[in-house]
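What follows is a short report on a single structure.
Complex shown without one protein chain; remaining protein chains in place.
Entry: subunit A
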Amino acid sequence: MNAITPNAPALPAPVGLLAELTHRCPLRCPYCSNPLELDRRSGELDTATWQRVLTEAAALGVLHVHLSGGEPTARNDIVEITQTCAKLGLYSNLITSGVGGALAKLDALYDVGLDHVQLSVQGVDAANAEKIGGLKNAQPQKFAFAERVTQLGLPLTLNSVIHRGNIHEVEGFIDLAVTLGAKRLEVAHTQYYGWAYVNRAALMPNKAEVDRSIRIVEAARERLKGQLVIDLVVPDYYAKYPKACAGGWGRKLMNVTPAGKVLPCHAAETIKQLEFWYVTDHSLGDIWANSPAFTAYRGTDWMQEPCRSCDRREKDWGGCRCQALALAGDAAATDPACSLSPLHAKVRDLATEEAAETPPDYTYRTIGSNVQSNVRSPLNEEAPL
């Protein structure tokens, strides 16, 4: 079935591997991108398996490995795993909360060749940050961690996920990045999957706040040119066109979960009908080329209208499949974040309504909870068309 046909376009090699080493995390952020059903420690891949996966990734053409989680430093073998990346020439990026045992392991990570640190900050004001992250005394730990990163001479990126609880702090995040000596800052508006989808009403900012945050970033980019690079991710619901999720399905990125399941993006498990393969059963190269989950939405053959005949179909690849399922009820539909989707206006109205209401309390991320999702959908809204 999957034999190479002479006219088939060459399959591009993946450039990035998101290695979710564990779902354990000291923080409980209500917008966590992890799935609602979190993997337990007992089900996590062992060191040797991760090392094999990394070796296969390097051979396949992966250049960047994002060591993520949960909190990746919660694993006892994080140093060994990082060292394996260095030996294979893979660029290692530690995506960390900077709390718990992170600082204690940092020097050893530096010594084995860690390339880059991406540190999350939940807020600028400590009380606000700790309310969002759901962990007391997190902020001083993060600052101490950042200080050690720059002392060692490691490049530091600060990652701030933006939502209505901290959108007033965008200027503060920029100042904080400069103060902490970061070279990059990600001002990433929340993407509504996983825990963020459940908490959408508590997180959705209004359009005016979003516009203001964009203006602040644009001004700071000019002011801090050559000093701080600022990446901006704007929120889908207010966008005109969707983002090319993960650079296009099965085109650039592979995501390995703590238990070894391989996903085209971190939210892909929400699409229940997909069949995912495990690194314990298949090689990474086999999964990339042949796993049903990867081939399902790769390229453009699966597309419906308006994507199918759209000029942008190879720019944004139809947007996000998980969002299409969540909002349009069909994973092969046009992402309703796109202004060409028939549901777009409803989605925007929904966001506007939620942003205007009093925010509900957060449903914090926890392992083993049974979250009941009662998120409003544009499909069952009774608003007039």
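The definition used in the following text is that a residue touches a chain if its C-beta (ideal position, glycine included) is under 8 Å from a C-beta of that chain, and two chains touch if they have at least 3 such contacts; residues count from 1.
Keep this in mind: contacts and distances are computed from a predicted model.
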Omitted chain (choose from "Pyrroloquinoline-quinone synthase", "Succinate dehydrogenase subunit C", "Multiple sugar transport system ATP-binding protein" or "Ribose xylose arabinose galactoside ABC-type transporter permease") - UniProt protein name: "Pyrroloquinoline-quinone synthase"
Among A:E80, A:D115 or A:D286, residue touching the chain not depicted: A:D115
Hidden-chain contact residue, picked from the options A:N76, A:Q227, A:S339 or A:T366: A:Q227
In subunit A, positions touching the absent partner: 13, 15, 59-61, 63-64, 89, 91, 93, 115-116, 118, 153-155, 157, 183-184, 222-229, 231
